[in-house]
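Complex shown without one protein chain; remaining protein chains in place.
Entry: subunit A
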Amino acid sequence: MIRHVLESINGVGIFPMISLIVFFLIFTGVTVWVVTMPKRKVKHMAELPLEDDSVTKGE
């Protein structure tokens, strides 16, 4: 029954392929991007949440 349902959709096999490729590309892209990020910038970004304490003064 389920096989019949599957086969009756035109080109259903392409859907899982699309999902796999999309995911693979994004994962690879992000990894490359993250690895090539300059160290100075990573440090700056990581410290963003700690910054406001030193900048702000209570009213």
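Just so we're on the same page, a residue touches a chain if its C-beta (ideal position, glycine included) is under 8 Å from a C-beta of that chain, and two chains touch if they have at least 3 such contacts; residues count from 1.
In this section, contacts and distances are computed from a predicted model.
What is the missing chain called in its UniProt entry, if the choices are "Xanthine dehydrogenase family protein molybdopterin-binding subunit", "cytochrome-c oxidase", "Secondary thiamine-phosphate synthase enzyme" or "Carbohydrate ABC transporter membrane protein 1, CUT1 family"?
Choosing among "Xanthine dehydrogenase family protein molybdopterin-binding subunit", "cytochrome-c oxidase", "Secondary thiamine-phosphate synthase enzyme" or "Carbohydrate ABC transporter membrane protein 1, CUT1 family", the correct UniProt name is "cytochrome-c oxidase".
Quickly run down the residues of subunit A that touch the omitted chain.
The list for subunit A reads 1-2, 4-6, 8-9, 12, 15-16, 18-19, 22-23, 26-27, 30-31, 33-38, 41-52, 55-59.
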